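On to subunit A.
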Amino acid sequence: MLTAKLDELKRKLTESASLVESMIDKSIRGLTQKDEKLLLEVIEQDEPRENDLEIDIDEACIHVVACYQPQAKGLRTIMMVLKMNNDFERMADEAVNISESALFLIKRPAVKPLIDIPRIAEEAIKMMRDGLASFINEDTTLAHSVCERDDLVDGLRDQILRELITFMASDPETIERSIHLIRISRSLERIADLSTNICEDVIYMAEGKTIKHQRWEERK
Partner candidate 1 sequence: MESAVLKAVDLSAYYGDNLVVKRVNLSVPEGKITAIMGPSGCGKSTLIRCFNRMHELTPVAKIDGKVFLRDEDIYQMNPITVRTRIGMVFQRPNPFPMMTIWDNVIAGYKLNGVKLSRSESSEIVEASLQKAALWDEVKDHLRRRGTFLSGGQQQRLCIARALAVKPDILLFDEPTSALDPKATAHIEELMTQLKKAVTLVLVTHNIAQAGRVSDFIAFLYVGELIEFGPKGQLLTTPKDKKTEEFLAGKFG
Partner candidate 2 sequence: MIPLLLIVFYIITNGISSLSWTFLTEIPTPVGEKGGGIANAMVGSFLLVIIAGIPSIPLGIAAGVYLSEHKKSKLAYWGRLATEVLQGTPSIVIGIMAYLWLVVPMGGFSALSGGIALGIMMLPMIIRTTEETLNLVPDSLKEASLALGVPYYRTILRVILPAGLSGIMTGVLISVARIAGETAPLLFTALGNAFMNWNIMKPVNSLPVLIYNYATSPYPEWHRVAWGASCVLVVFVLTLNLVVRIITRRWKVQF
């Protein structure tokens, strides 16, 4: 009985994660392809759906705890599902942020060709996908590897920031657009961070080991 319930929860979480992934993907594509429709979809349709899913999963988790009092791995699974649910919802919020900034940017000329942002987006989305895969397959090796890639994304974001600061310094007209670009890159970096959280949760769920708040060298 408990196993069936946990499987159902995992399925629901996967559904939620897939939705979030498509939201991020759509918001970046809407930016690069200047597709207003896609961006509006993310804000007006996908986000409410994701919120509903989040509430659904939250309630389901509490019910499972109340009715089945899971222990050991079952307990860790439920607790981590709750946390991951939360993380996915925040990722969805970040996707909405990206879409809002993108709506502003696509109506105006580009500050610079979009190279780095798609790169950081690609990396963040990959981390998110791998995080989800490690959850579904309980693959702790994959989870560890995702955590290690977080520094790369941080580096990319810093690079974008430095570049945009120089643009802003040389041409004040670019400030507003640059700030939106910075916002987008920050959102993408946050998404990568949240994916790292998720991987830490997966490791705790599968192995019972906490690797949070450690520098990545100590994790080995």
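Selection rule, in plain terms: all candidates are chains of the complex that A comes from, given by their letters.
Observations, loosely collected:
By definition in this document, a contact is a pair of C-beta atoms (placed from the backbone, for glycine too) under 8 Å apart; a residue touches a chain by one contact, two chains touch by 3 or more; residues count from 1.
All values derive from a computational prediction rather than experimental measurement.
Only one entry among 1 or 2 touches subunit A in this complex, and that entry is 1.
Contacts from subunit A toward candidate 1 in the complex involve residues 1-2, 62-63, 66-69.
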